[in-house]
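Below is a slice of the complex: some chains, not all, each in place.
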Amino acid sequence: MEIQAATQQKSLLATLDPGRRTRLRRLLFEFGPGNGTLLFLPIDQGIEHGPRDFFSNPAAKDPEYQFHLAAEAGYSAIACQIGLATKYYPDYAGQVPLLLKLNGRTEIPPSDDALSTMNATVADAVRLGADAVGYTLYVGSPRQGEDLIQLRGIRQDCDRFGMPLVVWAYPRGSAIDRKGGRDSFYAIDYAARMAMEMGADVVKLNMPKLNPDTDKDAPAPYDEMSEIGTAEAIRQVVESAGRSLVVLSGGAKTDDEKLLENTRLIMSAGGQGVIYGRNIWQRPHAEAIEIVEQIKEIMLSSVTRVP
Amino acid sequence: MEIQAATQQKSLLATLDPGRRTRLRRLLFEFGPGNGTLLFLPIDQGIEHGPRDFFSNPAAKDPEYQFHLAAEAGYSAIACQIGLATKYYPDYAGQVPLLLKLNGRTEIPPSDDALSTMNATVADAVRLGADAVGYTLYVGSPRQGEDLIQLRGIRQDCDRFGMPLVVWAYPRGSAIDRKGGRDSFYAIDYAARMAMEMGADVVKLNMPKLNPDTDKDAPAPYDEMSEIGTAEAIRQVVESAGRSLVVLSGGAKTDDEKLLENTRLIMSAGGQGVIYGRNIWQRPHAEAIEIVEQIKEIMLSSVTRVP
Amino acid sequence: MEIQAATQQKSLLATLDPGRRTRLRRLLFEFGPGNGTLLFLPIDQGIEHGPRDFFSNPAAKDPEYQFHLAAEAGYSAIACQIGLATKYYPDYAGQVPLLLKLNGRTEIPPSDDALSTMNATVADAVRLGADAVGYTLYVGSPRQGEDLIQLRGIRQDCDRFGMPLVVWAYPRGSAIDRKGGRDSFYAIDYAARMAMEMGADVVKLNMPKLNPDTDKDAPAPYDEMSEIGTAEAIRQVVESAGRSLVVLSGGAKTDDEKLLENTRLIMSAGGQGVIYGRNIWQRPHAEAIEIVEQIKEIMLSSVTRVP
């Protein structure tokens, strides 16, 4: 019996049930860069932040903008909630895969005891022809227990329907704040493992941030690892996710050089792909198409995987 | 693939399932003004406020008053709760469409952690021959999570039965009070988008109110948008609701000029219709019939839409 | 289309489903006074107060006492909980209708956040041959939301089985205390409307009490209505219940003149009947039979209704 490296992407497809294999193969090899990497366009900010993210590019307020962009620029999938999936996705059905986000919350109530409740089901995703479902798990939140129970239900439905499960694994709550914060290497590393242990096929993580001032509050050995550098931290995080594929995100808008640099960092550290939202659609259509091209170029050059 | 403007009403009917299309067409084109706009008569104040709203026009205490009025004046639908729908609607079945409100609460307990629990189901609505169901969502309330779960259940039943879903989207709770208040442009704009994202076919909103003193507490860019004017705020709100139709309400009784002026404002800003309760039935029958005529005139002159 | 007065009892039977019509007709015309009025004997004090109410007439501790009395004196129905209905009602089955009370609570925990949980179901009532079910709704309680959800379930089962629903509508909680108190005209009037809106066929209310000192804390216009008199307050409350029939209660034991006077007041104000417990069974059998005769006389002389 030969030991297989956990980060080999082929090992994942190899152990998947037929439904998951069919759908995930579509995301990895038929759409997006097409070389076994993942390029997701998220448009769930309307729920999470309200319309405030759309003012810098008013055209983006109309969800048509993002759906059109995702199809034209050749994304692996567009990630959105049930309302958009019902009213906007049908026009693009089959032209870009749908990643239906199943839970969400507004930013209005404070996130101290964050729980992102479910507003759609895996059955909704199947009905709409989605190729994956997304779930936000707040690792370490005081309501973590409820969160895991919700996730279990989704995971079981995914098993039943052969649906790939993408987990947005976000550390949250005062307990994690006391141990270095939600973006610390400790927090992101824990979240990566947790998502894998809960059965995620793909894990969406934020970039780990090293900071000696706050990392010292993390449990050993994280309290003394601030010097390892971001590239190594990403590599470790990808490793912690085991056979779950890892995509990293960009957060608020940064300049293009930084964005492309991050992409290179992620891909060379073993990440499976990227998920950038505001960094893409907070610019006019033509510019958006252009930056996506540059990102895809990096993704295509970094690695080639076979189904 | 051509990009479609989100506020074009025809785009909505175009993507609807047959059940929703049948029923919503009835509201938009067979009853009410009949030109693709919506004129709703709400009589749920007996739950939300108790009988106190009826003393200025004692005849209105008898629900017969509103049902008779809605049928005679030619409304798109009458909106009420299960008790009235069961005991009063049958006499008017087929003469005015029924919009069954599924949740409600009394004003007696404070609304700090408001949640409007369900007292009827979509199946009740189907059984009673209703053409739409209504749900009150308290956006931003501390109990928002429970609210969204309730709404999900209704939305799924609406999908199952082809029933149009009208969401009363009301910002509530201390968190929204700290960010400009429940009637602020920020709050109403967020509520509009949220309802659309959750799958509303029609969104019922309160009029956004601009106020530099409190708007400054809202997130950017809302904190510096007090100068845009009410007409523009309404236009933006309608846009945020995307392909969900927007109806605006009147609130407490105002003078007739203001009421008609508001109607003009709403219709010219792209709103789909109005929902006035106390402003209509807190007056004798003849006067009520008269003001409804004037409102319908404005609605008919403002826009003509085809099914 | 002719407008029908909401307080006409015939309008209710006219719109009822066959099951409700059959059963309610039994209560209104086959048992009790028989002229379309309702005379209920409640024996749920053993739960709500414990055995302490039975010491002034020890014979009344044995539930046989009340069942025998209800059958002999010719009541419209006896109202009790599942335990008595199971162990004592069978001997009287068919000799007096059963109104099965579905929820209850002991008085031991404070009633600040009162909720009366369910200890029986409508299916239990059907199985036991009951002709109606009873539910206590605490209007305005902090747990009002849970209460309404419970009530919805019962109302839906009543729709399914054709079972008349009697709602004990009791204002409760600190919020109502701050607005004039649980017995104020405002509170009782709200409770009457609320029960009707939730689908009650019969509403059980306490006598509204006018008190300038506390009524001033109620919302307008109730804060200035202390002078209307009890008769008018009852009339208004009956009106607020619309097509739901109203029965009023007696509360703790009073003298006979007061009891009969209250009965006259209730019947002449349009009430459908009375529900007296301790005022009846806290006296020896013969005396109980006698006072019931006097009450029935008043009920028979006050009004005659046809099925």
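Order as written gives the chain letters A, B and C; numbering starts at 1 within each chain.
Rule of thumb we're sticking to: a contact is a pair of C-beta atoms (placed from the backbone, for glycine too) under 8 Å apart; a residue touches a chain by one contact, two chains touch by 3 or more.
Just so it is clear, the model here is predicted, and its values are computed rather than measured.
Enquirer: Please state: how many copies of the shared sequence does the complete assembly contain, given 3 in place?
Expert: Altogether, the complex is made of 5 copies.
Just so it is clear, only the chains that are shown with their structure count from here on.
Enquirer: Shared interface numbers for subunit B and subunit C above half of all numbers used, same, or below, different?
Expert: Comparing the two copies, subunit B and subunit C contact each other through largely different residue numbers, since under half are shared.
Enquirer: Centre to centre, by mean C-alpha position, how many angstrom separate subunit A and subunit C?
Expert: Using C-alpha averages as centres, the distance is 58 Å.
Enquirer: If you average the CA atoms of subunit B and of subunit C, how many Å lie between those two points?
Expert: For subunit B versus subunit C, the centre distance works out to 36 Å.
Enquirer: Counting only residues that touch at least 2 other chains, which ones in subunit A make the list?
Expert: Subunit A, residues with two or more chain partners: not present.
Enquirer: Inside the complex, what are the residues of subunit B that reach subunit C?
Expert: Residues of subunit B touching subunit C: 46-47, 50-52, 55, 61-65, 68, 71, 81-84, 86-88, 90-92, 95, 104-106, 108-110, 115-121, 124, 127.
Enquirer: Applying the document's contact rule, which stretches of subunit B touch subunit A when the two form their complex?
Expert: Listed in rising order, the residues of subunit B that touch subunit A are 1, 3-6, 12, 15, 139-142, 144-146, 148-149, 151-152, 155-156, 159, 171, 173, 175-176, 179, 186, 189-190, 192-194, 196-200, 219-222, 236, 239-240, 242-244.
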